[in-house]
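Below: the structure, in C-alpha cells.
What follows is an incomplete set of chains from the complex, kept in their original frame.
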Amino acid sequence: MPSSQDPNWLRELFFRAAFVREMGIELTAVGEDYVETALNVSERMTQQDGFVHAGVLATLADHTGGGAGWTSCRRDQTVLSVEFKISMLRPAMGPRLTCRAEVVRAGKSIIFTEGKVWGGDGREVARLSQTLAVVPIGVGNR
Amino acid sequence: MPSSQDPNWLRELFFRAAFVREMGIELTAVGEDYVETALNVSERMTQQDGFVHAGVLATLADHTGGGAGWTSCRRDQTVLSVEFKISMLRPAMGPRLTCRAEVVRAGKSIIFTEGKVWGGDGREVARLSQTLAVVPIGVGNR
Amino acid sequence: MPSSQDPNWLRELFFRAAFVREMGIELTAVGEDYVETALNVSERMTQQDGFVHAGVLATLADHTGGGAGWTSCRRDQTVLSVEFKISMLRPAMGPRLTCRAEVVRAGKSIIFTEGKVWGGDGREVARLSQTLAVVPIGVGNR
C-alpha cells in the first residue's frame, strides 16, 4: 500500500473539490504533514475596498489545511472540516497569494492544523487554526 | 442624515464586493442589527464529497455578518473582518442556503456578530462567530 | 438505564473537576441539551484593571458547555473539550456571573455547544463557541 503522502494521490483528492478548481487554487508542494498552495488573484475575488475577500482567504486556507490533514490519513480515510478560525492580519492583495498549512497534532479521529497565507508582497495576511475530523472515505456524516 | 439601516444604502455596500456578486449571494432582509441572505447552490460550489465547500459557507456567513455589523455603523464608517470562526455542524447541501447574522455587541471600535447558515432541508449547517473592526470609510488599514 | 439527563448524575460528573469546585462554580439548572451555572466573583478572580479575568470566564463557559454536552451523551460516554473560542463582549464584573450553555448539534463523535455569560448587571459579557469530542468513559486520549 503506497504511502499516504503520495503527491499524485493527494493531487487527485485535492482537485476533486469543484470550488477549489473553479477558484484556480494551485497545489505547489506536498510533504509529510504539510501542503503548500498558491492562487492568482483576479478582480472577481475582491471585497468592497478592492482587497481579497475574507471568503477567498478562508477557502484557500481551509482547503490547504484539509490537504495537510490528508497527508496524515490512511488511504481509506479522508478528512472533513469540523471548524476553523481565520484571522485577517492585514488587507490582502495580489497578484498572487501563497499558503502553507501544517499538521499541529494528528490524533486517531481528530487532526489539528495551522495555516498561513501571504499576500503578493510576501507579508502574512491571514492565519488559520483548524480542526478536522478523520472519517472513512465515502462517509460524509459524522 | 438617513439612518444607517437604510436598506438601499446597505444593498449598495453589500454588493460592492465582487466576490459576493460573483457567487450569487442575495440580500433578502435587513433590519436593525441583523441581515438575512440566501444562495442558490451550484455544482461549482462543492467539495470532494459533493457537499457545499466550507469556503462557500464561510464567504456567505462572513459577508452576512459584515452586513449585520454595517447596520450598527455610522454612514462615514464601514467594517472589516478581524477574524471569524465557523463550525460545520453537518454536511451542507442545496439547492438553496439561507443565512442570518445578528450583532451580538456593538462597541465603538469593535463589533461582535453571530451567524447561522441553513441547508436546503432547513437544518442548520454552520454557525459563525465573528469580530469586526469599525473603520472610517476609505481606510483599509488598521 | 436512567436517562443521561438525570441531574444527580450530571451533578456528580460536573463536580468531579477539582478546578471547578475550587473556583466555586455552582450548577443551577440542567435540562435536555442545556446547563446553567453561576459564580460569585471574588477579588482573586480579577485581571489588572479589576475586571474578571478572561481565564475565569473561559473556565466557567468551557465547563458549562461540557456539562451541556454531557446531557447528550450515553451513560458510558463522556466529553472532552477539543477547542473553544470565547469572545469578551464587555469588561465583566460581579458580584455574580451567570452562564447558560446549549447543545447546538450533537453528532455521534462530535458535539458543538454555545455558551453565554452574563455579568452582575445582567448584560452579556462573554460568548463561547465550543467543540467537544464524545469519548468512552475512562479514555482521556483521542
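Lettered A, B and C in written order, each chain numbered from 1.
One rule holds for everything that comes next: a contact is a pair of C-beta atoms (placed from the backbone, for glycine too) under 8 Å apart; a residue touches a chain by one contact, two chains touch by 3 or more.
These numbers come from a predicted model, not from an experiment.
Total copies of the shared sequence across the full complex, per this structure file: 4, with 3 shown.
Following the convention adopted for this analysis, only the chains that are shown with their structure count from here on.
Overlaying chain A onto chain B using CA atoms gives a rotation of 180 degrees, to the nearest 5.
Inter-chain centre distance (chain A to chain B, centres taken as mean C-alpha positions): 21 Å. Chain B and chain C have Cα centroids lying 28 Å from one another.
In chain A, 82-83, 85 are the positions where the chain touches two or more neighbouring chains simultaneously. In the complex of the two chains, the chain C residues touching chain A come out as 82-83, 85, 107-110, 112, 129, 131, 133, 141-142. Of all the residues in chain B, the ones that touch chain C in their complex are 85, 87, 89-90, 104-105, 107, 112, 114, 124, 127, 129, 131.
The residues of chain B lying in touch with chain A in their complex are 13, 16-20, 22-23, 43-51, 53-56, 58-60, 62-63, 78, 80-88, 90-91, 138, 140-141.
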